[in-house]
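Have a look at the structure below before the remarks.
Apart from one protein chain that is not included, each protein chain of the complex appears where it belongs.
Chain IDs A, B and C follow the sequence of writing; residue 1 opens each chain.
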Amino acid sequence: MISRAVLLALLPVIAGVSLFQRRRLTAVIGMGLFSLALAATYLLHSAPDVAVTEAAIGAALVTVIYVLAIRRTGRLLVVGDEVPGLLAFEGDKLVGIEVEILEGFARQLGLDLSIQVIPHAEVEATLLRGDADLAAGGLCADCDGRLHRGRTHLPTALVRLSSQKGSPGGSRKEASTKRCDYNGYFSDLVKAIRSNEPVEATLDMARFLAVSRCDLSDWTVDRLSDSRGYAFVAGPGRADIRKQLNSYINTLEDTGALDEMIRRHLP
Amino acid sequence: MAWINGTTIAMVLFAIGATALIVRRDLVIKLLALGLINSSGILFLISVRFHPQMTVPILPVPDGVLIADPLPQALVLSAIVINFAILALSLVFVMLLVERYHSTDCERIEHAVETEKATLGSQNLATISGSDETEGRP
Amino acid sequence: MILALLPLIHIFLGMAAIAWKACARATLIIALLADIGLVALYFSPVSHVLSATAAGGWTEAIGIRLMLDSLALDFLLLTVLLEAAVLIYLWRQRLHPTFVLLLQFLIGAVMALVLSQDLFNIYVILELLTLVSFLLVAYDRRTFQIWASLKYLILASIGMSIFLIGVAIVYANVGSLGFAEIGVVVADNPQAGWIPLAAALLTAGVAVKAGILIFSLWLPDAHSAAPAAISAFLSALVIKMGVVVLIRLAHVFPLGPTLKILGTITGIGGAIYAMSSRDLKRMLAFHTLSQIGYLLIGMSVPEYGAESGVLAYAMAHGSFKALLFLAAGAAYDVVGSTDIGHLILERHRIPLRTRSALLLGTLAIVGLPPFDGYIAKAPLLAATHDWTSQIVLILLGIGTAASFAKLIPLFKGPYRRVGNDPAWESYVVLALPIILFLPIERALFGTAFTLPVMSWFLAVESIVIVAVGWLVYRIHRRLRVRPSERLFRLEPAIFALMIGFIAIYLVLRFL
Partner (left out) sequence: MKRTIRTILALLVSMLVCCVVLLDLVVPEAPPRPDDTILLAERTGASNLVAAVYLGARLYDTLFEVLVFTVAVIGVRFYLSHRPSTARPVPIPESHVIQASAQILLPLILVLGLYLTFFGHLSPGGGFSGGVVAASGLLLCVMSIGLDTVYKRLSGAGIERLEWGLPMMIVAVCVLPTAFSRPILSNLLPIGEAGQVFGSPSILLLNALVGLKVLIGSWMVLYTFIRHRGEI
């Protein structure tokens, strides 16, 4: 009686905690655990047949196929936001300098390359959680000390873009409600600039060049620093992958393939 | 303590599942929430006529002992398998979508699908794998 | 005795199509012939072999019963008709065995559903139907198809969980899942406290599959994204499986006012969206919503003749909607787009037979005499006596005419013989019931049709409705208002589903 009540009360807790996890893998395993607890509950509801079936199908089979689908072994998982020329959609394919480097690198390692587009601001957190091997997508700012920043493959600069309408001189209230810093997807930023929403963003050169095709007469543009460079970033404890990637980029540079890629993608 | 019974917990699970299904943007987690909603229906069906004195429906049972109704238990076996079928097939479809859009964010995918339909019209839309056009299109 | 053979033959042959890949096409013909044979038995002297049976001889409350009543017969005939038309349509195309398997399973599940008299059996078959149509919608593996069918699966699956909870409550109170036993218990004590909740759960669950506006927000995307032959099946037949279950539920539970409200919302909402849609297939999908509203209002009317009117209208709608979807698919193959403006510009390239099929479908759908749209609507209009239902029915007629007025330029000249529609025979199969509807329905339903159809008043009324619809179309074109389609996204749709359930519950409990 008591055990049934305890188990029943435990079910929503397990389900709630596991469904609101940030990491997919934790959520999947949490739901597997939930299924197991559910099977035990069925057993205490004198339904042993159901318990056996739920344990075999719900806890084992479903969890196994979900883990198979999202596991990382044999795969080079790269996260990053779109950057025109470096990593961007062209029709239904991702193209760019970084994509080409990564494809070659993955082939060299014998892994399947898997690139996921996530908001720029979440890249670092994803790496720190260990949900990805590498980060790409026009990373040129300084990163957290625990991450391993690779060698620069393309020089760039940082540009601060802010709309004049909501400039710091304006009323504070307007500034706090209307202005949002760019932390979503790059495609959202482009849309916001096209529709003249007040935006403030720090952009790298490639993104800025793409944005500057829009009408920027209402915006103020400050050049922040010149001596930056794009690089890949590896997650904490992945110094090995940084070393391999650096040497791969070195060979690309030595054979002249890197220059050729840059010429092809950045006219 | 009497309120902690199967039906109450099943409905609480339904509420958690529905909330997660709406709030979480990650498609894989949406599917897990869908599985939770289905499980809540199953738990409800098992426990709605359950009484603590009931015993396992396997003969022989001693005289005077209530046995649990075997019919809902048999129904639930079907429902569990159906739940598995739904989760497996939808996972395959999510995999296809992620492969195409390189993202598991539901809103982003939805937005991309809509713009794709709007810009290209209904012709020449990209297929997931380009080589299958000859393979048995109806 | 052999009633269960009807679905099982399809399932067996579907599997056989994968087993002997070369014979995939042949299994479709064998299945069609078997269906025609079995349904013909009903009209023969040995019709007792199709009498009600219990699967496995379990006649007790625990078993599953199958029954061929007029509702089932109507949908069986519609299924056979559509099967023949789609078979002809697909005949010259390459068919993958998996496609044949899924098609056979779809037909088998439809037949099993209309025969079933058991709540949980209906649940299992609805799930099979969901999964099969989920796979068929995305058959070409285009991304928008995949997204549309994923949305369909998620919403349908939530609906089915709600349905399952309803089944549990019914079972807890009745101790059986057969409609007959439930009907007896409900009739014994119509004021019992469990009835509103159980009815609300069951209705809301099925409504997701039945194409009711607040619940089935997946429908426009899924039906317009699917390949043409599948769209025809889904819109003409599969969506009505939800309606079949609703009719069976309405026989048992007091659903009248609920169905009327749902029907009004669905019908008018669907008509408004259909009017503002510029894509032919999407417009047809929205129009399906508005026609489901028609059926629901018909179901809420208790008068004599209304139910056979509903059945007749379901059949009529199946025939002309399938015709329109198939012809739209043929037009798409030529023009490469289903945008109405595009089709009108390129109309000289569309084969004449396709255009005639579109014209026939349009004439039938707006309800002009003497086609089946009119004949099927007439008994409904004649049987509804309360003025609110009358007004809604008339509004729906106007909405239909207004949305199909967009197609008028498509039928203007030049009429040159261009190309050849490879599938025109399938239009002939579907045109037969459209033109010869009255004798067919009289044979099936007897006297319910003699009285109202001949009335001059109804004929004039339907012509006036079409004329008003055309005027509305002209006005609407000037106004250029388009309702937002944000509602049809996944997350708002889940919200709408749950709020809709609460609304149905409140109506059932307090009205």
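We adopt the following convention: a residue touches a chain if its C-beta (ideal position, glycine included) is under 8 Å from a C-beta of that chain, and two chains touch if they have at least 3 such contacts.
Since this is a predicted model, take the numbers as computed values, not measurements.
When the full complex is examined, the chain removed from view is found to touch A, B, C.
When the missing chain is restored to the complex, the residue among C:Gly56, C:Gly413 or C:Pro439 that touches it is C:Gly56.
Check A:Gly91, A:Gly110 or A:Gly145 against the missing chain and you find that the one touching it is A:Gly110. When the whole complex is considered, the residue among C:Phe75, C:Tyr89 or C:Phe120 that touches the unshown chain is C:Phe120.
Within chain A, the residues in touch with the undisplayed chain are 24, 47-53, 55-57, 60-61, 64-65, 68-71, 74, 106-107, 110-112, 114-116. Listed by residue number, the positions of chain C touching the unshown chain are 1-5, 8, 11-12, 15-16, 18-19, 53-58, 60-64, 98, 101-102, 105, 109, 112, 120-121, 124-125, 127-128, 131-132, 135, 138, 141, 165, 169, 172-173, 175, 192-194, 196-197, 201, 491, 495, 498-499, 501-502, 505, 509.
Looking at chain B, the residues touching the absent chain are 7-8, 11-12, 14-16, 18-19, 22-23, 28, 48-51, 56-60, 66-67, 69-71, 73-75, 77-78, 81-82, 84-85, 88-89, 92-96, 98-99, 102, 104, 128-129, 132, 135.
Operating definition for what follows: only the chains that are shown with their structure count from here on.
The chain occupying the central position, as judged from C-alpha centroids, is B.
Remark: chain A and chain B have CA centroids separated by 27 Å (rounded to whole angstrom). Remark: chain A and chain C have CA centroids separated by 44 Å (rounded to whole angstrom). Among all residues of chain C, those that touch two or more other chains are 143. Each of the following residues of chain A touches two or more other chains: 92. Of all residues in chain C, those touching chain B in their complex are 62, 90, 93-96, 98-99, 120, 123-124, 127, 131, 134-135, 138-144, 146-147, 149-150, 153-154, 157-158, 160-162, 164-165, 167-169, 171-172, 227, 229-230, 279, 281, 332, 336-339, 342, 489-491, 494-495, 498.
Interface of chain A with chain B (complex): residues 1, 4-5, 8-9, 11-12, 15-16, 18-20, 24, 27-28, 31, 34-35, 38, 41-42, 45-50, 53-54, 57-58, 61-62, 65-66, 69-70, 91-92, 94, 115-118, 185. Remark: chain B residues 10, 14, 18, 21-22, 30, 34, 37-38, 40-42, 44-45, 48-49, 71-72, 75, 78-79, 82, 85-86, 89-90, 93-94, 96-97, 100-101, 106, 109-110, 113, 116-117, 121-129, 132, 135-138 touch chain C in the complex.
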